[in-house]
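Here the complex is missing a single protein chain, while all its other protein chains stay put.
When the chains are written out, they are named A, B and C in that same order, and each has its own residue count from 1.
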C-alpha cells in the first residue's frame, strides 16, 4: 500500500527503505532536501513541502511522522492535519509522551482525522531484522495499516515460540502489538525503555563490583584481579543473564576493557522519567527503575549540591574537614575495618 | 577422565550424566542410597561411604562436591579431605560464599590438597545445553581438569561470536572461565546472581506499571487495560530487552496472565546479599542490586516494623489514623490530584 | 486587620482563633453551618453563603481559603473570585499543587485579583505555638498581609538564633518566609514534606533493624533483645539525631513498644509525589526521598504484581516453588550462611 513518511533520519529513512523493498510505495518529505533526494533515488516519491507531500498521497491518506518528540512533532502534525481530510490517518512513530498522544488524538478525532501512535524499537538494525512495534489507536485504522506493520515487523524469525499462546493475537508473534487506544502504544514503549534503564544499570553495577574487586583497600587475601571482558563473554554462554545488552557489553569490553574511551556521562531521554512518573501516578513502587534514572542524573554532575550540604553538616557537627582535592583513588574505598572518627558521628 | 561426585541432586546427577555421555568415568556418593543406585544404573561406579568413594578413585583424585552451601558442604569437604592424599583435588561446585572458599583453600593447601571453586549455572537444562562455569583455583589444577570442564560447558553453539576477541582465552567462548585464584569462581558467580536479581526486578517493576495502568484512581482518559502476556511476547521480538528471563516471563504469562497461581513471596539465596556486601566493601554504589534484594525481603513480610513506626509518627503529629483493614484496592493508589490532608504534614 | 476564612476545619478554625486572640477581626464561612456557628460564638462574623461572606469583608478584601487541595479548593476559589473586585486578594493556605497555583494566579491576575499561596505547617499545635508559613506572591500583597502572617507565626520563642544572619530578612526568624512569586510558597512546603518523608523513613528503618536484632535466624552470639522504647528516649538526649519526629516516636513507643495498635498501612499525600516529580524535572537524584515514598506505596499492598513476576521467573528457571502460606516469621530472614539452592540461580 501507499504511505507517506515525514522525517528521513536514520529511523525514518530505513523504515521507508524496508517498506519499498517489500513492494510498498512511499511519498517522502524532510526539511533537508538532500535527505529527500537520497531516498527518492531509491524509488520514493519526493516532495518539497507538506502541501506537495499531501497531494501526492491518495485518499484515505496515511502519513507516518518520524521526528524528534516534542515541539517539532507537535508543530508538524498540527500543520499536516490542516492539509488532510476526514478519514486520513497520521501515525506518530517517534518517542512522543503518551499523554500528548491522548490530547492530540482527541483533538484530531474532532476533525475526523485518525491518529495512531507507534512505539518503534529496532534502531539501526531495524532495516534488516525488522522493528518491534507497540501500536495505539482505533481498531479499524490499525487494521487498515496492517500491511505496513506486517512488513516492518521482524516476523517469527528463529526466535523460539512461546508455548500455550494458541488462540492469542497472531500479530504479536510477528513482532507488533495493537496495545489499545491512542496513547497506549507509546505508553508500552515507554515502559520498555524504563525497563531497559533498569537492566542496563543492573549489569553496570555488577561489572563495577567486578572491576573494583582488586582495590588496595581490601584485605590482600580477598582481592581479585578479574578479566571483565572474559566474564562478560562467558555469561553469554549458558548463564541465566544473557541478553542483547550483555552482547553489547561483551563487545565493547572486547575492544577496550578499560572503557577509557568513554567518560561516563549518561544522557536520559524522556521515557525513563515518564516511566517513574507513571509508577508514582499508579502508586507502584519502582525502586530499580528510579535508581537507574537517578544514576544517570548523577553521572552528569561533578558534584551535587546535596553532597555539599552533607559536607557542611559534617563540618558542623564533628569538625570533619573534607579533602580539598579529588582524593587518592586508592583511598576512595575503605572497606573492612574502616578508620572511623572518634568524633561525634 | 575419572571424576567423583558427592551429592546427586538435580545438579549433581545431571552433571554426572553429561560427563558419562561424553565418555568420562565417574564414582558417585550420596547419603541417599536410592540416588546412588539410580545413577549407578546409568553406569556410574557407586559407593556407600566416603571411604569407599575415595578408594574407588584413582590418584591423583578429583572429587566434585555438589551440595547445599554452608554447613553440609563444609563438613563434607572436611571429612573428605581427611581421606585424600597430597595432590588430590576437591572441587566445590555449589553456591559457596567465596570467602569460605578462600579460607578453606588455604587450609587444604597446607595439607597438599588442591581446592577448586566452580560457580555453575545451567539448572535443569544444563544436562542438554551445558553449564556456564566460573572457576577459581591454581592454574595447573584447573588445566588438569580441563577435560571435565570442556565436556560440561555448552560450547560455541549457535550463539554469535563477539568480534575482536582474537588472542583471548578460547575457553571463554566455550562457556567456561578460569577467573583467578581460589574464591574467584564463586565471586564471579555471586555477582552473576546479583545482576540476575537486578534484571528480574527491572522486568517485574515494568510489568507492575503495565498491570496497574488501568486503575480507577487514574483519570479516565489516562487509563489503559493492557494485555501483559502479549506485551511480554512482543518484546521478545526485535526490542532492546529480550533475554531468557523475559522468555520465562512471557511463558508464565501465556499460561496465566493474572499470575494468581503465585502468592508473591520471593526467597533470596545468599548471593544477592553477598553481592551487596561486596559492593559495600569496595565502596561501589549498587542501588539497583540492593533495591532488588530489599524488594525480596519486603515480599516476605505482612508489614515491616518500619511501617508501624511511620504510622505511629503520623498519628503523633497530625492525628492521621490509618485504615484498620486492608484498604480498598481501588483506593490504593491516589494519582493525579491527591486529596491531601489539610493537617500538619 | 480584617480577614475572611473559608473552611473551618481543624486548621482553618484554629487560624481564625489565633488571629482573633491577637485582635484581628474575621469573617468566616463553611458549608457546615455548625462549624460557622461554633466559631461565631468565639467572636467571628458569620456568613451563610459566599455572597454574604464577601459582602461582610471591606475592600480591599482578603480571603483565606483553607480547604482540601484539589477540586474543592479549585471550585471555591473560582466561585469566590467572581464575587470579588480588583485589588482583592485570595490566599490559598492548603496543600495545593504548586503548578495549580501558578496557573490560577495567572488567571486571577488578568482579572485584577491577587493570589497568594501559603504553605502552612503547624497542625493541631499551631493555635498555641504558631504556624510556620512559606508564602508565594507579589511583594506588595504579601506586605499588605504582614499583620496576619506576623500574628500566625510562632515568633522567636526559645529557639536559639542562627549566627551570621545579620542583614537578612527578619521575618524568617519569626517563622514566616516570602519565598518568591505565586507557587513558590507551596513549592517550598512541598519539599518540606518530601524531606519529612525521608526523615521518617530513616528513623523507621533504623528502629526496624533494632527490632529484628534478636531474630532466631541470626547466630546466637550476635542476637540482641533491645528495648527500643528506651533507645528512642536516650537518643533524644545528647545524640546527633534528636528531632520532633524522634520525640513522637519515643512517645508512641513509651505507650506501646510493640506498636501493635498500628497495622502499618501508610498513606501518602500529594507532596511526597510532587517532590519526586520536581526532582525528576530538575534531573536531581533524590534516592532517599523516592525510596521513602515507595515504601509507603508498598505498605498498602498485600503483594505487588512485581513480586508475582519474580516468583514466576524463579519457578521458570529453577523450579523454585514459593511457600504457599505466609512463611514462618522465624525463617523470614536467613542471615549469615544462608541455605542457597544448588539450582541454577
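Worth pointing out:
Keep in mind that, in the parts below, a residue touches a chain if its C-beta (ideal position, glycine included) is under 8 Å from a C-beta of that chain, and two chains touch if they have at least 3 such contacts.
Keep in mind the model is a prediction, meaning the values are calculated, not measured.
Within the whole complex, touches from the chain that is not shown fall on A, B, C. When the omitted chain is restored, the residue from A:30, A:88, A:101 or A:271 that touches it is A:271. Among C:11, C:28, C:245 or C:312, the one in contact with the hidden chain is C:245. Contact with the undisplayed chain is limited, among A:29, A:64 or A:203, to A:203.
On the side of subunit A, touch with the chain left out of the figure occurs at residues 7, 9-12, 66-71, 94-95, 97, 100, 121-126, 193, 196, 200-201, 203-205, 207-208, 211-212, 244-245, 248-249, 251-253, 259-260, 262-271, 273, 287, 291, 295-320, 322-327, 332-334, 337-345. Contact between subunit B and the absent chain runs through residues 240, 268, 273, 276-277, 280, 283-287, 290-291, 293-295, 297-298, 300, 304, 306, 317, 344-345. Touching residues on subunit C toward the chain that is not drawn are 99, 102, 106, 121-123, 126, 129-134, 153-154, 157, 159-160, 162-165, 168-169, 172-177, 179-181, 183-184, 187-188, 191-199, 201-203, 205-206, 208-210, 212-213, 215, 217-218, 221-222, 224-227, 229-231, 233-245, 247, 250-251, 254-255, 275, 278-289, 291-292, 294-295, 332-336.
As a convention for this text, only the chains that are shown with their structure count from here on.
Taking the mean of each chain's C-alpha atoms, the chain closest to the overall C-alpha centroid is A.
Averaging Cα coordinates per chain places subunit B and subunit C 42 Å apart. Centre to centre, using the average C-alpha position, subunit A and subunit C are separated by 36 Å. Note: centroid distance subunit A to subunit B, computed from Cα atoms, is 29 Å. Among all residues of subunit A, those that touch two or more other chains are 240, 280, 283-287, 291, 294-295.
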